[in-house]
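Working notes, beginning with the structure itself.
Here the complex is missing one protein chain, while the rest keep their positions.
And now, chain A:
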Amino acid sequence: MKLLRLARLICLLTILLASLSMSACHQDQPPPWQLSDISGHMPDLSFQLTDDQGKTVTAADYRGKVTLLYFGYTHCPDVCPLTLAHLHVVMQQLGKLSDGVRILFVSVDPTRDTPAVLHGYVSAFDPHAVGLTGSPSDVEALTKRYRAAFTREPGKADGSYDVSHSSGIYIFDGNGKARLLATPADTQDKLVHDLHLLLSPGDTT
């Protein structure tokens, strides 16, 4: 009776070990990305806009950096700051690696978002954040390029208005290739994980 029990135990252990080694095999080739892989589905980063220092910049100025493209506007007190605050935490978790990253906050409200207003805004979140604005047509061209719709909601009596905008964060590698798409629902851990991969020298782009 005891022997039978022992045999059963050994049998169970063998199955357990076998399944463990199998899952270990699987872990040799894990899906590398935790965010949505958009490689080949979105065009390379390309724009000509004005940065928050008032300087004309193009996508080429950010070559060599992993860029996080996010559309928003400064008169957005709730969702835009939440996203930027999350990205700030991600930058902190990346530590020294964060020097290889730029957060590109593109205003979809260029009428109100002058470089000076944008500078104060992005600086309040993270030193790696850059505010970008431009003519309404240049901004629209960029949003269309990434199918990031935005609309200006009907104005209120006092002349103020709200802007609806896409909430995705588009991630480009150092060569300006579109690689990943994050949504505000994605955890900071996922962003940190994938940015680590993109920033590591072994990444073949």
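Here, contacts are C-beta pairs under 8 Å (C-beta built on N, C-alpha and C of every residue); 3 or more make two chains touch, one makes a residue touch a chain; residues count from 1.
The rule is simple: contacts and distances are computed from a predicted model.
Undergrad: There's a gap in the complex where one chain should be. From "Spermidine/putrescine import ATP-binding protein PotA", "Error-prone DNA polymerase", "Ion-translocating oxidoreductase complex subunit C" or "Copper chaperone PCu(A)C", what does UniProt name that chain?
TA: "Copper chaperone PCu(A)C"
Undergrad: Decide which residue listed in A:Pro110, A:Gly134 or A:Gly168 touches the omitted chain of the complex.
TA: In the full complex, the listed residue that touches the missing chain is A:Gly168.
Undergrad: Among A:Val57, A:Leu84 or A:Leu180, exactly one should touch the missing chain; which is it?
TA: A:Leu84
Undergrad: So which bits of chain A touch the chain we can't see?
TA: On the side of chain A, residues 74-79, 81-82, 84-86, 88-89, 117, 120-121, 123-126, 149-151, 153, 160, 162, 164-168, 183-184 touch the unshown chain.
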